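Apart from one protein chain that is not included, each protein chain of the complex appears where it belongs.
Labels for the chains are A, B and C, by order of writing; each one numbers its residues from 1.
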Amino acid sequence: MTEEIAPGLADKVRRSFARQSLMRTFRAEITGLGRGRCEISAPIVPEARQQHDAGHAGLTFALGDSAAGYAALTMLPQEAEVMTAEMKINLLAPARGERLVARGRVVKAGRRLVVVTAEVEAVSGDERRPVAILQGTMVPV
Amino acid sequence: MTEEIAPGLADKVRRSFARQSLMRTFRAEITGLGRGRCEISAPIVPEARQQHDAGHAGLTFALGDSAAGYAALTMLPQEAEVMTAEMKINLLAPARGERLVARGRVVKAGRRLVVVTAEVEAVSGDERRPVAILQGTMVPV
Amino acid sequence: MTEEIAPGLADKVRRSFARQSLMRTFRAEITGLGRGRCEISAPIVPEARQQHDAGHAGLTFALGDSAAGYAALTMLPQEAEVMTAEMKINLLAPARGERLVARGRVVKAGRRLVVVTAEVEAVSGDERRPVAILQGTMVPV
Partner (left out) sequence: MTEEIAPGLADKVRRSFARQSLMRTFRAEITGLGRGRCEISAPIVPEARQQHDAGHAGLTFALGDSAAGYAALTMLPQEAEVMTAEMKINLLAPARGERLVARGRVVKAGRRLVVVTAEVEAVSGDERRPVAILQGTMVPV
């Protein structure tokens, strides 16, 4: 994914991301950014597990939601911010592996609502396994 | 909320909850448990914030989802476990305050699917403000 | 449910409802209206069935969505209209019985988004059985 968005906008996304303490707690990084697209990767840290030691649904959700939110932010004017209005997640498999990769995508950027999707995969070496899909709405604020 | 469920079942819920490292990271506690009901409370820890220092949507989701999941577990046979199949959250207000309180509730406990809802409030002293509602499906495993 | 809303607003809701040809096709009626609340009832007409002769999920959805939408409309200024931005339905049981009753309710009426829920029941004589719950977002237009 090439960084085809304006450098100022990419900086804004990265500054906002850096201020999210939850993303630091999850050791998450932005690993891809383009117009209407954002990819976030994170290891499945020991601090974010469920009772069987897989990643908690809250971890998968947080990564997918953030990827979708920052994808939305790339489509908005420089001064805008974005908030999740609603988000739905379908879990496909337990979150096990070396790390999770969440890819957010803008489906429709309206003036008042931005409809987004995201997918989350578990990656181990060359293997990729789908973990979740998300569909939701971001609102510019 | 009185603990009207069998002591063995309450123990099972609390043991499972204690094994979720994400709930420890969020300093969450089970503060209520009954048949088809579970309440989880947590401070809005500094490690779980979004870019404006409110609680991250991932925190609100994780608490609501866990409250709903353990509510479902109280309706199932002693040997069963439960997993989130899908969950939808509508965010009503930023998660600001002393702590978040999530209340999960079973709407319908089928043999193969358990339909659940949850609400999350922000509490500060005597003030309570709705932060989110959730609706989803748990599957016994 | 008493009609505690202004007569002009109740008229507006009923006029809008009367213009929805799908509601006529389903022989649906508004059977309750209050501030932030709307109830719609309809028989399970032969024209709206699925392959096993129960009401189609599209019928249940349409009644629940409309009840939620008109509940939202009662909270808005006289000149506003409302559109569904997104809606999620969990189906609890097949739609069988004499008629369906959908009750929509406003959870939060914001300036830009109105969060709503609805429940749909199947009614036969004195018996009432939950058929579906819905959770979604209406936008004033």
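The working rule: a residue touches a chain if its C-beta (ideal position, glycine included) is under 8 Å from a C-beta of that chain, and two chains touch if they have at least 3 such contacts.
None of the values given here were measured: they were computed from a predicted structure.
Shown as candidates are A:T31, A:Q51 or A:N90; the residue that touches the absent chain is A:N90.
One of C:A71, C:M87, C:V101 or C:V114 touches the chain omitted from the figure, and that residue is C:M87.
Contact with the chain that does not appear here is found for just one residue of C:G8, C:P46 or C:G125, C:P46. Touch with the hidden chain on the side of chain A covers residues 88, 90, 92-93, 107-108, 115, 117, 130, 133, 135-137.
Panel shows chain B; residues 85-86, 88, 112-113, 136-137, 139 of it touch the chain omitted from the view. Hidden from this view is one chain, which touches chain C at 16-17, 19-22, 24-25, 46-52, 56-59, 61-63, 65-66, 83-91.
Here is the rule we go by: only the chains that are shown with their structure count from here on.
Shared residue numbers account for over half of those found at the interface formed by chain B and chain C, and the copies are therefore classed as meeting with the same residues.
The geometric centre of chain A is 22 Å away from that of chain B, both derived from CA atoms. Taking the mean of the C-alpha atoms as each chain's centre, chain A and chain C sit 34 Å apart. Contacts with at least two other chains are made by residues 85-86, 88 of chain A.
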